[in-house]
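Shown here is a partial selection of chains from the complex, left in place.
As written, the chain order gives the labels A and B, with residue 1 at the start of each chain.
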């Protein structure tokens, strides 16, 4: 089942800065072949359901290994049966409507 | 890896009512032993990471089988290494602070 998804990890118990923990997820998402796209409120990925959620699990384990006792993550995930659509397709669909964003 | 989580499924292409699709997820979450707790903006569950995300995958498949060509889902997931905490523990922790909610 092919998905597009967004992950936003929030480590708790390690202060106010989260960048170190987000950065640690990059290599995991890259190695899983999920084409990660970083933005200010998370990282967008695409791939097979099982690969995506196995990588997200590894992100949680890595953040705990870095010393965070608690991790709160929000995820968006989308599936379609009418056609395949990548994250870049989704952005292009909005821009093709004349959006300057 | 024990988790608590929340799932909120939004089927697209099948009109404005989503209740039929949310209801179809109930038996899946129950059968997986995830102790589902329904609320107005999703369903909270708890269990092992792999069991939770396998059940969420089955929810997507079921909603597609019911005729929805697109499913948009938001998920919250939490893990802790400092102690175990169930969904009921989380609610009790707030109420023990004197909250009337």
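The rule is simple: contacts are C-beta pairs under 8 Å (C-beta built on N, C-alpha and C of every residue); 3 or more make two chains touch, one makes a residue touch a chain.
What you are looking at is a predicted structure, and each value in this text was computed from that prediction instead of being measured.
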* Asked: All chains are the same sequence, and 2 are placed; what is the full number of copies?
  -> 4
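What we mean here is this: only the chains that are shown with their structure count from here on.
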* Asked: How big is the gap, in whole Å, between where the Cα atoms of subunit A centre and where those of subunit B centre?
  -> 19
* Okay, in this complex, where on subunit A does subunit B touch? -> 1, 13, 49-50, 53, 56-57, 60-61, 64, 69-82
